[in-house]
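All protein chains but one are shown in place.
What follows is chain A.
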Amino acid sequence: MASIFEPSLPTPDLSHLTRADYEHVYEPAEDTFLLLDALEKDAQELRQLKPQVCLEIGSGSGCVSSFLGALLPSSSALYLCTDINQHACRCTKATGSQNKVTLEPIIASLASPLQHRLANQIDILVFNPPYVPTTSDEADAAQVTSGISGAWAGGKSGMELTNILLSSVPKLLSPGGRFYLVGVVQNGVEEIRQRMRQAHGLDSEIVLERRAGRERLWVVKFFKAAAPS
């Protein structure tokens, strides 16, 4: 394996984004960087998968999808991004251009308008959800107003939005597809993994864990079994 000698990929260029943008859009932070590190750690595996359809949910600044587009041969996949926040979609598009990756932002909640056509088609699904435990009312209000609090307010156990997506992940992933999810210790990653295995037959693996200030973060990867060849 030559991977350990591979120079690490730079963080995407975000110099075009301003303070004014970060008033409306989540600024990349430790959780974002942990996700980048997790994707980079899996770089060889992701390239071998030859993904054609990538979807990032809640793409925010566009940092993660731009990174993914640099990690993979950029013209070899479609990089779809959704965010309920229109400012985030604008930033996602700009960050793609800035980093020479064509990203396709769509103002939408989760994968809603794509669910019908992308059944069993998503090769790489990525979600850095609003994972901070809050009241349900706070989480609902954050989603309805589509502002920056939608990037973190996660409701009960920080899992309210994530739980909605988890139930549709098995339908969305292609055979062999991968789903990367970010969270904190309060979300209960072992319970999530067990539930996905028992209810949907998806195996998983913790890719990285890290303490960042008061948060204990993790990135977990779920796999859908490849089609028998």
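One rule holds for everything that comes next: a contact is a pair of C-beta atoms (placed from the backbone, for glycine too) under 8 Å apart; a residue touches a chain by one contact, two chains touch by 3 or more; residues count from 1.
Definition applied: contacts and distances are computed from a predicted model.
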Name per UniProt, for the chain absent here [options: "DNA-directed RNA polymerases I, II, and III subunit RPABC1", "Trm112p-domain-containing protein", "Exosome complex component MTR3" or "COP-II coat subunit"]: "Trm112p-domain-containing protein"
Touch criterion as defined above, residue of A:L80, A:A153, A:L166 or A:L208 at the omitted chain: A:L80
Candidate in contact with the missing chain, chosen from A:L46, A:L118 or A:V132: A:L118
Chain A residues touching the omitted chain (full complex): 50, 52-53, 74-78, 80, 84, 86, 89-90, 93, 102-109, 112-118, 121, 144, 146
